[in-house]
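The block that comes next holds chain A.
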Amino acid sequence: MTRNRSLFALAALVLLALVPAVVTDSYTRHIFIIAFIYGTVAVNWDLSLGLAGLFNFGHLAFFGIGVYTAAILTTALDLSPWLAIPAGGLTAALAALLIALPVARLQGIYVVLVTFAFGQLCMQVVLSQGDLTGGAEGLVRLPYLRIGDYSFIRDFRFGYYYVALGLLTVSVVALLLLARSPFGKSLRAVRDNPDYATARGISVARQRVLVLCASAVFTGIAGGFYAIYLRVASPEVFGFSVATLILSMVLIGGAGSILGPVFAALALTFATEAMAGIRGLEEARFIVVAVAMILVLRIAPAGAIDIFGRLLAPRRKS
Partner candidate 1 sequence: MTRLLEVTGLHAGYSAVPVLHGIDLHLDAGEAIGLFGPNGHGKTTLLHTVSGLLKPTKGSVRFDGQDITGAKPSAIVAAGLVQAQQGNTLFGDMGVQETLELAAFNPRGRSGAQTRLDEVHALFPRLAERRRQRARTLSGGERQMLSIGCALMCNPRLLILDEPTLGLSPRLKGELREAIAEIARKGVPLIVVEQDVEFLLALSSRLYLVEQGEVARMIDRADAPDHKEIMDMYFGEQAH
Partner candidate 2 sequence: MDGVLIPTLVSGLLLGSLYALMASGLSLIWTTLGVFNFAHGALMTLGAYIAWTVSEQLGLGLAAGFVAGIGAAVIAGVLIELLLVRPFYGNRNMMLITVMTTLAASTILERGISMIWGPRLKQLPRTLDGQVNLLGAPVSAHEALIIVLAPAVLLALWWYTGRTLSGRSLRAVGQNRSAAALLGIDVPRTFSLAFGLSAALAGLTGVLLGSIRFVTPGLGADPLVNAMIVVIFGGLGSLGATAGAAYVIGLLEALLVLWLGLYWTPSVLFVALILVLVFRPNGLFGKAA
């Protein structure tokens, strides 16, 4: 089963690596790049929410912190984007450490409230510190990613495509390794039976701190890359809508499954981008995603992949 899944994932990776050979228009490649970024954010959210069972609803704050770190470092300090992007991962991890301090000891709904409020307050801080962040207008005209004289936007975003795919791949591999490590096993133990895990000497508080920081690193890097790629940082990244979109990727893909959210991110990004192209659906696409998320929660709480699994299962038996 896991062997099959790894082979499947590997095949998918090879296919995605070959896509630019076939797809040469820059719009389709753009959607792929956005999907890879969202996929990275979704899969890391799955680490805290799905794998560790930590009710983290402030994950997009880590993304937004990465976005603004890269944007501020490149505009205010003229730092190279190559350094500003990983710096986003660092600041996001520090923010995760800050939020983990209270979250480590909280229970149930209060974890949801504190993490959620954290995300919203990040937005308020960004809006109020206009001198640094550009306020509601955000920061624009960030520098391109380039090596020597070669800008990554050239050749129909050829360079950005592979940076984004590389980011997603590294992040997924890291998470798969983490899930199989003793630490990953202890995470699932705490999620499924916290009392037993505590009795066996697993510290839930320490685990939560580690999980939040680990999930913030790649999310922050993805945020930094997102800012540099789009050349803007806008406070919208902290809003309800993006959070709902990414959350629906985690849920539709199947929380706790790591690979599921990646494929859901690809499918949903293409679906919502397609809808954005249709007049009158620019707003409605968020409604469609929200409805889809509710339906998945009602019909197949283990994710859409579970639906296919259940459809296939009886046939295999017969």
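The rule we apply is simple: a contact is a pair of C-beta atoms (placed from the backbone, for glycine too) under 8 Å apart; a residue touches a chain by one contact, two chains touch by 3 or more; residues count from 1.
Selection criteria: all candidates are chains of the complex that A comes from, given by their letters.
Note that the structure is a prediction, hence the values are computed from the model and not measured.
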| item | value |
| --- | --- |
| Chain A: touching candidate in this complex (1 or 2) | 2 |
| Partner candidate 2, residues of chain A touching it in the complex | 55, 57, 98-99, 101-102, 105-110, 112-114, 116-118, 120-121, 124-125, 128-129, 240-241, 243-244, 247-248, 251, 283-284, 286-287, 289-291, 293-294, 297-298, 301 |
